[in-house]
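Can you read through this structure? Questions will come right after.
The complex is shown incomplete by one protein chain, all other protein chains being positioned as in the whole.
On to chain A.
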Amino acid sequence: MTNTDRSLTQFDQQQDSFLLEYISLIMRGLICGPKVAACGMVLSAWGVIMLAMVGIFFSTHSAVLFEDVPVTKDDLKDTDPPHRIYALYNKVGYNCFIAAGIYVLFGLFSCCQMKLNKRKEYLVH
């Protein structure tokens, strides 16, 4: 084999190894591009912080959030202390915490996508 042929086969082998790595990335689950992953991270960070705080405010029965609680007419009959209304507040608060938890998962997923994207960029250059 001549020199050029040898370098040709080396070049082909290198191409093949890149291709294999790329395929393994796809198999591992590279779904979104870098910009979508970054948006996902920002959104989940905001979601976690805001939903956690809203959840805390619901748990402390803040009056400002009264209209967001699904109160019915007969809940209002119970006064001093209004246990039913407090229970509703707590329920909405737990909902918010669960949603914050889901956003934590979403944030981890976005983080993974960012890492995979970085590795793909490293391969190309």
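Note that contacts are C-beta pairs under 8 Å (C-beta built on N, C-alpha and C of every residue); 3 or more make two chains touch, one makes a residue touch a chain; residues count from 1.
Convention: contacts and distances are computed from a predicted model.
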item	value
The complex's invisible chain, by UniProt name, from "Translation initiation factor eIF2B subunit delta", "V-type proton ATPase subunit a", "Exostosin glycosyltransferase 2" or "Multifunctional methyltransferase subunit TRM112-like protein"	"V-type proton ATPase subunit a"
Among A:Leu43, A:Ile85 or A:Met114, residue touching the chain not depicted	A:Leu43
For chain A, residues in touch with the removed chain	4-5, 7-8, 43, 46-47, 50-51, 54, 62-70, 88, 91-92, 95-96, 98-99, 102-103, 106, 125
